[in-house]
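The complex appears here without one of its protein chains, the remainder shown in place.
And now, subunit A:
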Amino acid sequence: MSKILVGQNALVTGASRGIGRSIALALAEAGANVAVNYAGNEAAAAQVVSEIEALGVKAYAVKAHVGNSGQFDEMVKGALDAWGRLDILVNNAGITRDNLIMRMKEEEFDDVIETNLKGVFNGIKAVTRPMLKQRSGRIINISSVLGVLGNVGQANYVAAKAGVIGLTKSSARELGSRGITVNCIAPGFIETDMTDQLSDELRQGMLGNIPLARLGQPEEIAQVVVFLASNSASYMTGQTLHVDGGMYM
């Protein structure tokens, strides 16, 4: 991997495991310093930080609930205090609380919207001021193929992920004239703890809908994040890239 992000500073939410962990590592491999946000798993976040430091760039772990705007603001302020500027924000943190609509409790709906949708809004809002001043910035939001296709038992998750695509478009329009790009990645089924919970039956059914006939690896999402953060993607904004083995086309 070429060092196309040397000297840049990134913040990745939900970076202690899964796709976020791979994103943090890939940005570091490309030369960026990375702030590793986590919600609960301090040990895992510390592990990611040491792996990043081994790559020769700076990193630290920062605990914050992205759904809380005060905590997100503090986190961004911390990165600015540490590094002076923030070039890349990856809004990756996400949770699931699956249930059929008939059985879904209001809290299950609200929790998912708060982290997966409002968390992205909080992040965009928190970095807008410093990025406006810099006249540059890259915001990359992680949606899901399910935000486009819909899914049984995931009305909350799907609504949030579809919302992220709209949020990406609105913020891209608002911030484009100041050199800030906002793009979105909609991953398909990726091998993580989140998809490990799925039953074998569901897995088999899923594979039948994936033209590439396999689950994706977190690294295959992370490489697209690096591309969107790099100069190669300088003329792209408001876009959603579908990285899903061809599930949605």
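The working rule: a residue touches a chain if its C-beta (ideal position, glycine included) is under 8 Å from a C-beta of that chain, and two chains touch if they have at least 3 such contacts; residues count from 1.
To be clear about the criterion, contacts and distances are computed from a predicted model.
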Record lookup, UniProt, unshown chain, options "Acyl carrier protein", "Peptide/nickel transport system ATP-binding protein", "Stage 0 sporulation protein A homolog" or "ABC transporter permease" -> protein name "Acyl carrier protein"
Identify the residue among A:K3, A:K133 or A:R214 that touches the chain left out of the display. A:K133
Among A:E42, A:E107, A:E174 or A:E219, which residue is in touch with the absent chain? A:E174
Even though one chain is not shown, subunit A touches it at residues 129, 132-133, 174, 177-178
